[in-house]
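Comments concern the structure below.
Right after this comes chain A.
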Amino acid sequence: MEILGIPLQAMLSQLLLGLVNGSFYAMLSLGLAVIFGLLNVINFAHGALYMMGAFLAWMGLNYFEVDYWIMLAAAPLLVGLFGVVVERTMLRWLYKLDHLYGLLLTFGITLLMEGLFRSVYGVSGQQYAVPDALSGAFDLGFMVLPKYRAWVVVASLAVCSGTWFMIEKTKLGAYLRAGTENPKLVEAFGVNVPLMVTLTYGFGVALAALAGVLAAPVIQVSPLMGSNLIIVVFAVVVIGGMGSIMGAIVTGLGLGVVEGLTRVFYPELSATVVFIVMVLVLLVRPAGLFGKEK
Partner candidate 1 sequence: QVSNDVVKIGIITDLSGLYSDLSGQGSIVAAKMAIDDFGKTVLGKPIELLTADSQNKADVASARAREWIDQQNVDALMDLVPTNVALAVMDIAQQKNKLAIVVGSASSVISNEKCTPTSAHWMYDTYSSSVGTGKALLKRGGDSWYFLTADYAFGKSLEKDVTDVVTAGGGKVLGSVKHPLNSSDFSSFLLQAQASKAKVIGLANAGGDTANAVKQAGEFGIAGKGALVAPLLMFISDVHSIGLKYAQDMYLTEGFYWDQNDATRAWAKRFFAVQKKMPTMAQAGMYSAVTHYLKAVKAAGTDETTAVMKKMRETPVSDVVIPKGTLRADGRVVHDMLLVQVKKPAESKAPWDYYKVVDVIPAAEAFRPLAQSGCPLVKK
Partner candidate 2 sequence: MSVVLETRQLTKEFKGFTAVNNVSLRVQRGHIHALIGPNGAGKTTCFNLLTKFLVPTSGQILFNGRDITMARPARIARQGIIRSFQISAVFPHLTVLENVRVGLQRPLGNSFAFWQSEKKLNALNGRAMELLAQVDLEQFADTVTADLPYGRKRALEIATTLAMDPELMLLDEPTQGMGHEDVHRVTALIKKVARGRTVLMVEHNMSVISGISDRISVLQRGALLAEGTYQEVSSDPRVMEAYMGTTAGTTAGTTAGTVPGALEGAH
């Protein structure tokens, strides 16, 4: 059986690969959405923090012989801590201002960090091997799926749904959502909003770092790995609806698939297709797929 001249099996395997990429998009845009939601900050540094996560994993292995599994937890923690410091010392002063300022500040942070890593490690990137437990591949019949890629999908789905549940269904999530709109009032109700904000930023960037660690065995660990991605991830968040958790997850996965299909039918366009989707979506649904119109 063929679809538009492509064998069904090939199609299936491309869809699956799209889903893998979508998992990265979902995790990254989820972090962005959480941060935008509560802090009203468009965290441009997200790509750089993703890169930092990957680098930490690499450094852990090369300098301290700490293996993948430990770094999977340690790198997000460290980056989260870094985020906490950034939030406490810098972002904090910008909440009342236009989005623009947060964007600019985090853009500055991005330039600084990428420059720093580049001057130490160069641009060619570092190699990070797939952990032993996950090397090898599943033979699915229609394709060979490396075990590691399957793991990425599983891990990302778990993290995304966990985060979604926490935000949409728990009391803590209600505080977060309310804090998004009127932090002062929520504070007047007795919730420690500043702490919540700090931790949220830490959590959001930790998600980026986690995605970075997950990506390290798949792509070259290089200082520029994040900047290539960040604009696309922004687009994902916007298509999903700024600040919408569900939107970020579903759109992330969906766009991964759309991009995967484009790679088959019109590969040149695969870096641009996200933007085409974005324009179409915003023309029809001004606040994005899952966004609420104010």
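If you want to know what made the cut, all candidates are chains of the complex that A comes from, given by their letters.
Quick note on the criterion: contacts are C-beta pairs under 8 Å (C-beta built on N, C-alpha and C of every residue); 3 or more make two chains touch, one makes a residue touch a chain; residues count from 1.
In this text the structure is predicted, and so the values were computed from the model without any measurement.
S.K.: Using the touch rule from the top, find which candidate among 1 or 2 meets chain A in this complex.
M.R.: 1
S.K.: Give the list of chain A residues in touch with candidate 1 in this complex.
M.R.: 10, 13-14, 17-18, 20-21, 115, 118, 122-127, 129-130, 137, 143-144, 146, 148-149, 215, 218-220, 222, 224-225, 228-229, 260, 263-264, 267-268, 270-272
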